[in-house]
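Take this structure, written in structure tokens, and hold onto it; I'll ask about it next.
Note that this complex is displayed minus one protein chain, with the remaining chains in position.
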Amino acid sequence: MQRSRRRNLLIFRWVVLVVVGLFFIAPLVAMFEFSTRGNAINAPRTLDGWTQVAQTPGLIKGIIVSLELAVITPLAMLVLLLPTMVWVRLRLPRLKRIVEFICLLPLTVPAIALVVGLKPIYVWIEINISPETQVLAFAYLILVLPYSYRTLDAGLGAIDLQTLSEAARSLGAGWATVMLRVVVPNMRSAILNASLLTVALVLGEYTIANLLNFQNLQVEVEYVSLTNSNTSTAVALGSLVFAFALLLLLSFVGRARGHPTRAEEILPSSASSAGIWGQRV
Amino acid sequence: MSENRPARAGVEVRLEDLSRRYAGVTALNGLNLTIAPGELVALLGPSGCGKTTALRLVAGLEEADGGRVVFGGNDVTGLPANKRDVGMVFQAYSLFPHMTALQNVEFGLQLRHKSPAERRQRAGEVLELVGLSAHSYKYASQMSGGQQQRVALARALAIQPTVLLLDEPLSALDAKVRSRLRDEIRRVQLEVGITTLFVTHDQEEALAIADRVGVMNKGRLEQLGPPTEIYSRPTTSFVAEFVGLTNRMAGMVKGGEVDVRGARLPLVRADSADGPAIALVRPETVSLAPETDATPGPLVGSVIATSFLGATSRVTVDLGDETVLAQMTTADASKLPPGTRVRLVLRPDAVLIARDESTAAEA
Partner (left out) sequence: MTAAGNPALTAAARPSGGRRLSLSWIGAVPFFAYVALFLLLPTAIIVVGSFLATDGSFTLANFADINKPYIIKAFTNSLIVSSVSAIVGAVAGAVLAYAVVTGNPDGTLRRLVTSASGVLAQFGGVALALALIATLGAEGFVTQLIQLVLHINIASGTWLFDPSGIILVYLYFQIPLMVLVFLPALDGLRPQWREATESLGGNTWHYWRYVAGPLLAPSFLGCTLLLFANAFSAYATVAALLTQGGVYITLEIQNLLTSETEQTQPGLAQALALTMIVIVVIVTVLYTVLQRRTSKWLR
């Protein structure tokens, strides 16, 4: 490359990165600044906004419920999806394309639209199963399908499932043993990947919870923001940092096994992004 | 081959003292080379020797740290690539995937604002020249590697450049396609009469098609000359070992000769100092005679294996403390099955020697 072109490129890159950097860092700084403001003008900085989280019962409840959902949903996802995918690969290969198509369907149904159809179903659930917020897991499972499927499919593709399961079965293992002691240990990174992203989605979900009249973390934060902006901003910043930490952890786990951090690692396929973001924002 | 070269109007290309450094490493250290009009010079060497760097400096894709590049008397050193009027063929993947073969070839003409009729005609000519007229409307993904490289060649020639530069154009292809395509490239080059610089790490390629071969090592040109000279009269041990096969046989230098296991061979450098040395002996200068006498001798050994190479064969002989390769006709080799005791006869050609420290192991 010519020296002048190289120099121009460098200038271009620096300008772009600085401008974009400022654009994105500004709100984060603003959130921190906002959440630490005192009550009156020229009042000193205070961490009241943060400590008051503990004194806002609604928020505490929201955090707890969302954390519970963040445990239930990935577990339910793994229990539903993984055995099915293994079974389809081994015994019903013709169904693979159908299963894949179904798992990608939620991308084309925006959460706000889906909730319209979910309402009557949830009316029934609240009467016959439970009115607790945890029943949101049913809907969340659908939301995480596309992403989880892609991740687990990639993980399954990397191990020779056919051979491993036949070997285990020939040694006398039942299906439960095959799943727990052969498949799962060999897919640790994919399972962790799928689970962490499920957690990130669950913690950030607002649309369905709100319109079905449940109070999860994001709904509570929004509610609190109407009266106490310091605290709500603090929680919002906290959840953002938490999500960032999760994804950073993910990238290290991936790299430890020698994966390059390409865009596809965080977003397995461009096609899967539409609904995910549509549903969450 | 050079005797058949028609006298056409090519341009002389001169590289004067070219140097290039990257991040503290000297990739090219003062290269001097003059390519005669219409000549094909091959730069041969292992990876990292600087041959590709030299080519890219001639192309203008990189800037030299020192030296000049001159096309027919014009100093082009300061010109960027797009002003140098060179035609370049890359190792792979250089065809634009969204254009057909014809569109690819026309591209350079389009940049020179030729009329569509002119473009079509000229592109048709060069595609005919490389034998791919039938594939004009195909895309890169629909063509084989060999076909893609031929289109790349046509594209480079369509603009009638001053000099043709080829960067290992055959390395990414299958062996069979490679030998056919290299003859094609040579045929086209002779027909057009364009001055050409061809870079490769495959010595067979270089020896087969070049008018002259320049062997490079660690940024320097070790030897430049016609293929026969490079092969049979290497001037450095690197060249001797990189080009063709060489036996390294322990010997002792005394008085302008080297004594190799009792055989006395003249030296290329008659003034070499006395002392132990390694003689570089070509397999085709080693002949084998069946040894009926049971007494062992320094030049007596037994055949271990024979490699069949078609018309010739290579016989591996175990001398006890050394292994030697001998090359001969297959008919002769078939008379010496493994296990045969043989006596080596070394033809008294002048040999190069290497002292242990001076010859690095080359891949």
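Letters are used for the chains, namely A and B, taken in the order the chains are written, and counting of residues starts over at 1 for each.
In this section, a contact is a pair of C-beta atoms (placed from the backbone, for glycine too) under 8 Å apart; a residue touches a chain by one contact, two chains touch by 3 or more.
Bear in mind that the values here come from a model prediction, so they are computed numbers and not experimental data.
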Which residue of A:A54, A:I102 or A:I129 touches the chain not shown here: A:I102
Absent chain, residues of subunit B that touch it: 59-61, 80-83, 85-88, 90, 92-94, 96-98, 107-108, 110-112, 141, 152, 155-156, 159, 165
Residue numbers in subunit A that touch the chain omitted from display: 5, 9, 12-13, 16-17, 20, 24, 26-31, 33-35, 80-81, 83-84, 87-88, 91-92, 95, 99, 102, 105-121, 138-139, 141-142, 145, 200-201, 204, 206-207, 210-211, 218, 221-222, 225-226, 229, 232-233, 236-237, 239-240, 243-244, 247-248, 251, 260-264, 266-267, 270-271, 273-281
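Assume only the chains that are shown with their structure count from here on.
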Gap in Å, rounded to a whole number, between the CA centres of subunit B and subunit A: 57
Of subunit B, residues touching subunit A in the complex: 61-63, 80
Touching residues on subunit A, where the partner in the complex is subunit B: 1-3
